[in-house]
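Just one protein chain is left out here, and the rest sit where they should.
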Amino acid sequence: MLYFAWVRERAGLAGEEIDIPGDIDSVGALIGWLRQRHPEAFADPERLRVAVDLKVVSFDAPIAGAREIAFFPPVTGG
Amino acid sequence: MLYFAWVRERAGLAGEEIDIPGDIDSVGALIGWLRQRHPEAFADPERLRVAVDLKVVSFDAPIAGAREIAFFPPVTGG
Amino acid sequence: MIHVRVGETDFDPGAEMAALGSAGAIATFIGQVRGDDGLVALTLEHYPAMTQAALRALAEEAAARWPLSGVRIVHRVGRLVPGERIVFVGTAAEHRAAALDACAFLIDALKTRAPFWKVEESAGGDRSWVEARDADDAAAARWTNLS
Partner (left out) sequence: MIHVRVGETDFDPGAEMAALGSAGAIATFIGQVRGDDGLVALTLEHYPAMTQAALRALAEEAAARWPLSGVRIVHRVGRLVPGERIVFVGTAAEHRAAALDACAFLIDALKTRAPFWKVEESAGGDRSWVEARDADDAAAARWTNLS
């Protein structure tokens, strides 16, 4: 699990290895589960974006078999 | 009178001092009169543009008191 | 034909431009840190494993859409002070419309589709994450209706 920008700051860490329970099968479910672990970072799912194995996906995307999941705010580069 | 680009080449000169007859009072009339002098350069008025005292004007513009009149094709810079 | 680069070091705009070659039309854009409202620094964070591929994908999308002979994107990360360069986008084409449109497309797309985040430091020591702007989304969305 990787966290960027204020997600990283609110979670208090840039990344962590987690074993996700088997019944957590989508990004949306994962957010609900992570909220217990990092209440501040995951309090407001609407402000979060997610990439599964380096591809930006929506909250209904499956996470089975994913090797790297990253959470971050909407991007602000350029 | 100044000539640029193919107007200059067809007239065979870059400029000339001319006394314009008093009854030639507009750019359009001047073109008709210059056509006798430089038939090739002034054969096709639609392809000509004109500036009177450094301002691009239309063919119905007056020329009374003008100090410098320039004829040229549509511009192709940039 | 496509060159993308991400790093902390500054770039030389003249050299980037020269690398686009002698095509008929070269369009470039440079974004620099503004010193508005007492900003003392801007720090850019990115997602290293994604960034290079994301920039390359945008460049390839531009090259598929317009007849380009060159695309260069250079994006800096790290802490930058007002006046410093953040990003260079350059496009080369035979004709000006392709170069200009592709350059505008790329900078709009960079703002909404590349994994960078900015945090601002103010004179008082406050830090705040820059919020994504609806205007940027609208600017980027312009390009989705044209192809």
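Per-chain numbering from 1; labels A, B and C assigned in written order.
Just so it is clear, a residue touches a chain if its C-beta (ideal position, glycine included) is under 8 Å from a C-beta of that chain, and two chains touch if they have at least 3 such contacts.
Just so we're clear, the structure is a prediction, and the values are computed from it rather than from any experiment.
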item	value
Partner chains on view for the chain not depicted	B, C
Residues of chain C in contact with the chain not shown	12-15, 17-18, 22-34, 36, 82-83, 94, 96-97, 99-100, 103-104, 107, 139
Residue ranges of chain B at the interface with the undisplayed chain	2, 4-6, 51, 54, 68, 70, 72-78
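The rule we apply is simple: only the chains that are shown with their structure count from here on.
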item	value
Mean-CA-position distance for chain C and chain B (Å)	49
Whole-Å gap separating chain A and chain C, where each centre is the average of the chain's CA atoms	26
Per-residue overlap in chain B, given as positions that touch at least 2 other chains	none
Residues of chain C engaged with two or more neighbouring chains	none
